[in-house]
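Removed: one protein chain of the complex. Kept in place: all other protein chains.
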Amino acid sequence: MIHISDLRASVGDKEILKGISLDVGAGEIHAIMGPNGSGKSTLAQVLAGHPGYEVTSGSVIYQGKDLLDMEPEERAQAGVFLAFQYPVEIPGVSNAYFLRTAYNEVRKARGEPEADPLEFLDIVADRLKLVDLDEAMLQRSVNAGFSGGEKKRNEILQLAVLDPALAILDETDSGLDIDALRTVADGVNKLRRQDNAFLVVTHYQRLLNYIVPDRVHVLVDGRIARSGGKELALELEARGYDWITAEQGVGA
Amino acid sequence: MATAFLKQFTNLEPEGPAWLTAIRQRAIARFGDVGFPTTRNEDWHFTSPAPIAEATFEPMRAPTGLPDESTLAALLPGTADWIRLVFVNGRFAPTLSRPDAAGGVKVMSLAAAYREEPSLLEYHLTQRADIVDPAQVFTAINTAFMADGAVVQVQPGVSTPVPIHLLFLTDDAATGGVSHPRVLLVAEPGSNATVVEQYASLGGSRYLTNAVTEAWVGDGSTLHHIRLQQEARDAFHVGTTAVHQERDSHFLSFSFATGAALSRINIFSGLHGRGCGATLNGLYILGGSQHCDHQTRIVHAQPDCYSRELYKGVLDDASHGVFNGKVYVHPEAQKTDGKQTNNTLLLSERARIDTKPQLEIFADDVKCTHGATVGRIDETALFYMKSRGIPNTQARKLLTYAFAAEVLETIPVDILRDGLERMALERFTGTTDA
Partner (left out) sequence: MSSEIELLVNKDYQYGFSTDIEADQLPPGLDEGVVRAISARKNEPEWMLDWRLKAFRRWQQMTEPHWSNVKYPKIDYQAISYYSAPRSAKPLASLDELDPKIRETYDKLGIPLQEQKLLAGVAVDAVFDSVSVGTTYKAELKKHGVIFCSFAEAVREYPELVRRYLGSVVPYSDNFFAALNSAVFSDGSFVYVPKGVRCPMELSTYFRINAADTGQFERTLIVADEGAYVSYLEGCTAPKRSTNQLHAAVVELVALDRATVKYSTVQNWYAGDEHGVGGIYNFVTKRGKAFAGSRISWTQVETGSAITWKYPSVILQGDNSTGEFYSVAVVNNHQQADTGTKMIHIGRNTKSNIVSKGISAGQGNNSYRGQVKVMPKAEGARNYTQCDSMLIGNRCGAHTFPYVEVQNNTAIVEHEASTSKIGEDQIFYCKQRGLSGEQAVSMIVSGFCREVFKELPMEFALEAQQLLGITLEGSVG
């Protein structure tokens, strides 16, 4: 699905990703964990093509294509989806219109016919149930005035509608109560298939109780300090990040 | 009348250094050229200076005697340990003053500063307050005539342990006279000080106070400036505070106005370094036929600065309040965060408010908002209180007090905040415990 090799990226003069290598195959869920400031969110943003980061070296091959050579919207159209840590508000633009425009852009890129408003409503109605959102929220402005939980569920709704090949969840669990967390995780689990993949960025292990990863990678200071199976997440929960940071310090 | 001031100037024997004499001459010439503004001047649209312009004020006479300590203490209770300079009818009263209560801060009269701090004055005095703008001719007049006043310099890195109290009083001899007090505040880098400037009356009527304060707030320093305008009810008061802020500095101003028949208070701050904050708050409580006009101006000239402004007015009888708050954001001033609010409570059907919150923005990455509300006491809250058995009149008074208290709470000096809250409570409810 995606092959990341020695990826380095910086903001201004500050290098944040210091050589990340990672392979995610179809049907897999990988968790990216790490302390605050380790570069987890940066990795998510760089993969989505955020203009605030400069990729200084390395490569990212996604479905055989050079991802770094693509514009953000081309990546999205090719099936890379980022669920934002802080979903952006767009006042005055209805959720329904926004989502349909995005849906049709993705369809167009795949050479599929666009959906008219009525067809689209059918598609969305089905997906709304998945994330336990009310149809009324389609008429509200994109994320404007949404609670934290609604914003995160709205991200998962978009994920469900756009049906990407690679979904990157950037701290989707932060700020969620346990019920909302379960709803979000259930949604993700239902969307999981053999031909798609998830990269789940999280600070806490608790999301991984519900979305069980195939692999767990721990990011420390812009590098993957350790990789392992799902049990690594439990170990982190029990021991915190300090021991890895310390090992890293000794090794460096 | 304008000619009276021009004539007075020809008889003036100005004090101070030669460079200042030259500036005095420029200032009076500017006044001679432009004269007093009229309501056609946008900055005087809601306040006619005619009652001042058409009257003739003689230079204020010397006081008949000096007040005793208990009279002074009653003006601002609980401040016995503060640094204090007292001026009566525009004249420094050394016997009532306590200039050196603490180290690290120089507090002296303007006349003393001419001798002792010539270079400090040359660097700062007349450099902050504009005399060219036709709307600011009162500053030009003050500059031409300034005779006495206060100079405060807080040394680098020093936090003054007690506030500095600058008290400008009038007595019976002030009647029909004009004084031009001038204050210079210099907060050197990394310093922190609180200055309370109080204008109050022990007698005298129909006099004019035409005050100008200039302040320089150095890198990383904080200056709290609290201004109390409690002039005689038939007096005139024009006061301008012009502030220059350097990098990472904070200027916090509070303007409290209850006195004078006609008052005009200008508070201007220029944010000339990155990371500055300016907080301008105020409360005006007016009754009778009082007219009080606040003009504030915040100039965001550098990026990453914020400004906060909350002005409240409580207007009773046939009083007239004016608020004009300007926020300018220069093209360089990206990431400016500005918020301005003006709320007015009209207690009487004859009271009047003109408010003009104004934004002028030339940078695109900014967040600026302003809001203004005008209304009377919230009927729902009133009903709620009445349903709990509080009589109508008392409920109204309490709600009025609550409206005013919200902004008074922002005053950082406990004694002062409590004192002003007590004063407001007394005014609105006739009792001091609620």
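Letters are used for the chains, namely A and B, taken in the order the chains are written, and counting of residues starts over at 1 for each.
By our rule, a contact is a pair of C-beta atoms (placed from the backbone, for glycine too) under 8 Å apart; a residue touches a chain by one contact, two chains touch by 3 or more.
Computed from a predicted structure; not experimentally measured.
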{"item": "Per the touch definition above, residue among B:E116, B:E360 or B:E406 touching the missing chain", "value": "B:E360"}
{"item": "Omitted-chain contact residue, chosen from B:R233, B:R352 or B:R417", "value": "B:R352"}
{"item": "Which of B:L66, B:A372 or B:A402 contacts the chain that the document leaves out", "value": "B:A372"}
{"item": "Footprint left on chain B by the chain that the document does not show", "value": "42, 46, 331, 334, 344, 346-376"}
{"item": "Interface residues of chain A (partner: the chain not displayed)", "value": "48-52, 71-73, 75-77, 81-82, 84, 87-94, 96-102, 105-106, 109, 117, 139, 141-142, 158, 162"}
